[in-house]
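With one protein chain held back, the other chains of the complex are shown just where they sit.
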């Protein structure tokens, strides 16, 4: 694409003369991974070699190693034993990734032995290391039609050295860890332990997070399947809310720290009146609080539909459960129940005794099979993981960054968290679609619920 | 993200010592929009402002104007009349875009009059310009649940000046053209005619192509819905082929010039043995030709499943119909029928009289409603289009480029075509999944069908 | 079909010599609406006129009036005003019935005025009687694509005479009540009140029950849609249970008094290990109790999936909440929570600390749109209801009895309840499929869980 900067210039009718009605939503916005500020521009090209021709000094700019097959590889395929495990909560696509790994290893590289460890990292403990599944192309042929994982999963940390012992005992040359936060952290420790012991074992992470909260990842695999399924439940409570006087529908969706599923599902279903996510704190009481907004909405439209990420409003829960679960995740208090009770009390007090329909469909969302898009994505991600491993990469994750498959150092995958940017364009779209105020609380912006649509 | 280049360095176990079994697929590959060559790297950051800090001279590098709301706008919303039309073939998401435009115009900018022109550009002819639909938030509230377009569509070119007359007659300030190749070309001419006449009418294109063949677009809206639906038909003929001795399943999918739907659907369904696309010519006869491969496959596995883009193998059709349709598109000969007949003759001659199951499901694919992902995408694209128009952009299309919404000069949208790169990673994934040879013909590479999986 | 008894005789190879392994399941079975005993036979023909030729004295045998159009009708269509309302819980198909009524009344009979009363019987109170919706073919054209009811619903009884006053005030000649138990009872009272006042108003019930618990009905409309959707949730918890060590999946489905949804969904999903329904009491403790069976199952297979009707095991709930809701239905205690807690305690005590996945998807099941079968069924039922009303029937419900559409006196519809027959062939199929014991408790039959399948 030999294009000159001026080729990409867009025509403008003339000077901009009017204040935009949306201007007050824009005041704090600047360029970020989730927003391009007014006046900034998006590069046509995205690789070091492409930009070098335009004067970019290639050694000073942060960039990712491209994923993909290499002409020369590190391992002799005929002598490789690969291991695979899945850990953390379920997510659509786990079986697709397993299947893609096995297909690529066996069919294209000719790897003969592929071992599936059962129930996540637990499968690498001394006690369980021999309870494995042999993974062959035949054994995995149709597994992608089912949700879940044929290998089982679990949460929680095991001793890195005990796990390395298992790898050595089983003669593993390459280990694929398909997992989330916890799994990537464990894989990082495992890789370090392997390095300390001078072993030539490649550890490759395939990051999994239904919440889409891992960094350096366009959208995590399974995310699209998950939010698509979640829309069904928003529609369900919207139908319920519409069928009862003062109907209130509440759906609690996944999202401990990041409200992506809630945001995308709400945009797709287009039936949500309020979206609450962990990134945007909210206040219940007061004239600008959530309850007053709910009341105004029910009074005006006869109903309200609320989509809630499980991690939203945690500060509101007096008993906010600081205990950690086996994987070291904070346990969340149940914001759904709190809202249900608060809204019932508030609306009843306001003479609008509601019919509340509350559902938490998480298991029914995360256990589905991958949709067509995620099937392709998982397959290609698995191929990339195999190429990385066979080429001798280690302590690396495969990821998709702005539609390119890349290698990311494992430790980086847990160094930060992907979240909905309150100043990004996704959240702006949510606000535009729900017409909810930018914030619920004393400082919130002017009410923008308008007649007819929102 | 303050990351240094070395932070993104991935660890390598050691020197790469073995030739990869995939090496011969890699010989010709170099960095392109569809591939990142070995050794090249993908930039972490993607905007001019982000890269400027790393020494990129911003005025010399091709880049897109970011889409999104502006603080100051060109039109006074209270006095704006907007027009909307859809043209070209059906595509999932048309109604979602219409709905998103109306919602954003009416609710957020407060535009009062939105006119829908019927049946595409035909609606801008003098004869039909008054046969319009009034578009209000109420009228479009639920239209996204249905496929097709509430405005109707048509193909074919109208006189640009007659169309400008209609816009003037109807007092249109902003025209949104949701259309494909033909529509974008017409919008370009229309914009030029408006410019020549010194009118202050903004023309904004929302590019639509179920084939995903428009440039500067990650994936066109409706594409994911379409290929997901297409997988059902691959599965259908795969089931049929498996249930009959010498079963041959053939699905002809959309794709006049670009085999994206065929490729993605084949990857998602994972039941295709052969994928044929316009970008990769193939030979029928000879030991390395398609028919011999089909025969070998049927002999080995008892069946074969072929996914075919409608534009594949056009050179093979003696009567290749060079007539153009009303939009100026080349008419394609029916490669599906040719294959059906050739394969029947060949296999019968080889003593493998086949049961052929051939289906062309195009209408059933393109007429569905948008899935959850495309629903969100269409909504955000529509919002971007409205922001562009209200800000006074014109002769521009809105597009998504590496996950950023951008403005692209309209004329560029038809200046080139997005195609499956035979050296890109998508096609590589197809080859890895189907195990078909890289080419059917004399020069094709060694057979890679292996036992057990492919 | 002129067939003689001997034409229908089936050939038998010879004398039956062996005891069936299933014999002990058969001991108590006799002919009933849900079972045909060994030796009994099913009639080829099913109408009075058909059987009269075979010597059946037609006036002594219980039979239903056939539904359908009549050559002569009672009302002058040109002067008829019809009313429609929906009451009770949501059920797939409500909008289809509304639509079918309006279509048949308006298009085929030419009725001009059709009034929709809002929010069930509440809409017939003096306070709300004027808050109505005008129902025209145009207004209802696409409503069947959505679940719920465009008329709204509510529970609870209103004064019959006040409701008659509303009918008179609004000039209603025909009232269609689409509702459940409570609705049919209210319609019965309403019909009686009309009769007492000598009014010529027809009251026709269209029985609605997602639980399939109304009598004289093959399967209530929406039932198939509902149990089909319910299978998704059984699959979900089955996937979850399979992915965790000692995984326990529990789904609580609708079914206050009748376990049809639980039974059918379990048969369709084919992933349930235990089905618990109101008709079959069960014991938790003891060697033959539910908990011991669950423990054995988890020990043998590593997991268990339980499908539970909400009304199952109510006797086990100490606090069994005898309060009645607004419609006079008994309020049920939450057997799902009880089971969850009991199983957790029991398995933990047995050294099998479980991962429990419990979901109550009721709102997500009952709010869906009707599937294809129910769409046809609702349409035909609505047509039958209109024919009945126009012919002057009153205090009648339309129903489908052994695949014939019939009229049933309204009072009969609430005189008994359709339940799963513990001695019927449906429950036998459930036992055959789950391999659960016929009963959980001291007297239960021998364990029949066998290797490999169950």
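Letters are used for the chains, namely A, B and C, taken in the order the chains are written, and counting of residues starts over at 1 for each.
In the analysis below, a contact is a pair of C-beta atoms (placed from the backbone, for glycine too) under 8 Å apart; a residue touches a chain by one contact, two chains touch by 3 or more.
Remember, it's a predicted structure, so these values are computed and weren't measured experimentally.
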**Report entry** Absent-chain contact - pick from C:43, C:300 or C:345
**Finding:** C:43
Query raised in the report: If the hidden chain were put back, which of C:132, C:212 or C:231 would touch it?
Result: C:231
Query - Missing-partner contacts on chain C, residue numbers - result: 1, 3-5, 7-23, 25-26, 31, 33, 35-38, 40-51, 54-66, 68-77, 103-104, 106-110, 136-138, 141, 144, 191, 195, 200, 202, 218, 224, 227-228, 231, 264-265, 267-270, 371-373, 375-376, 379-380, 383, 387, 390-396, 401-409, 412, 416, 425, 428-429, 432-433, 435, 450, 452-454
Query raised in the report: So which bits of chain B touch the chain we can't see?
Result: 90, 119, 122, 146-149, 152-154, 232-233, 235-237, 239-240, 242-245, 357, 359, 361, 363-364, 367-368
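The working rule: only the chains that are shown with their structure count from here on.
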Report task. In steps of 5 degrees, what rotation angle do you get fitting chain A onto chain C on the CA atoms? Result -> 180
Requested in this report: Starting from the mean Cα coordinates of chain B and chain C, work out the distance between those two points in Å.
Outcome: 46
